[in-house]
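Scroll down for the structure; my scribbles are underneath it.
Here the complex is missing a single protein chain, while all its other protein chains stay put.
We call the chains A and B, going by the order they appear; numbering starts again at 1 in every chain.
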């Protein structure tokens, strides 16, 4: 198994944990938690594949993702107190996850003939759509629409990845540098409380 | 028309009724009710087909589903008091519906080259995703994430179906036995108030 694939599985694992925790905050049952854990982990890639036309969608062709997700749901359910002790580690892995998902999204789009700007959008979507679906199913406005720099880190990462690709550096180096850039942006933006400007409209004003 | 197809249409009919009733609880208009009735009935199969790569998605190739759904919405709108008198019958047909949808999902997945465990997931998804979309559009946390044994019955049914298939019994017998198993699990779990354990997390605890 190559290193990048391992990172992909770790990202999947942490995304499934975040889905299970969100489900637990609404006191859902194990099926609800597994369902939300599942779509959090595979939602972004599934949406990307359906829009590009990759059939069947990627997660269905390997059992690895399913095992990793079921394991994440089970662990989160069984030893939930311990899960929170590792929240800094989980935060790091979550950020590695969005980095890996961004790169996979850009690569899959480009290798299926999608143009570069749309490939960047597909990279961001692969990373963020799972979390958007998680919160929507959980009857909340998606967290990443309000909180910190998240998708922006994916955007910068995707552009950096494509730029570095042109320099001819090995792909593994490029992957690691891109993920480090995304981690750096997210960590710095949280430390210094950077966030995007909000859009504000009066509720009464409707088109 | 074969018997299994008739059950499929009955399932579609009852799913559309459940969507229309949900819409009515939010006082939506007839279009909203028809829209939610429609996606409740065809949502699971549509999602399955888009993920597997069956195009155009199944419901678009026959007018039967559309007629059945429009009929269900109209009847529920016109004689709503009477609809509730038949709630026990509707409950039975709804359960037959999830049984039929599970079997169709498993079969379509397998015949499109999907591996067995993923085919089981596709079977469950075909049965439950319509209800999940119904509640999400209706701005509620999906009922089946919290209530009784529902998806679990589909899971057991799907496994039983695949197991019985290996014994070489006729497919019609297998279909009937599988549906009876799903009905039995659901009825018993409601009678004895079985439910899956809940996952519980403090709202303040976020990853």
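What to note about this one:
Definition applied: contacts are C-beta pairs under 8 Å (C-beta built on N, C-alpha and C of every residue); 3 or more make two chains touch, one makes a residue touch a chain.
Fair warning: this is a prediction, and the values are worked out from it, not measured in the lab.
Of the options A:25, A:61, A:112 or A:165, the residue whose C-beta touches the omitted chain is A:112. The set of chain B residues touching the chain not shown comprises 14, 17-18, 20-21, 23-33, 35-36, 46, 50, 55-57, 60, 63, 66, 76-77, 80, 84, 87, 90-91, 94, 136-139. The chain not displayed touches chain A at residues 50-53, 112-115, 117-118, 121, 128, 132, 136, 139-142, 144-146, 150-152, 195-203, 205-207.
In this text, only the chains that are shown with their structure count from here on.
Taking each chain's centre as the mean of its C-alpha atoms, chain A lies 29 Å from chain B.
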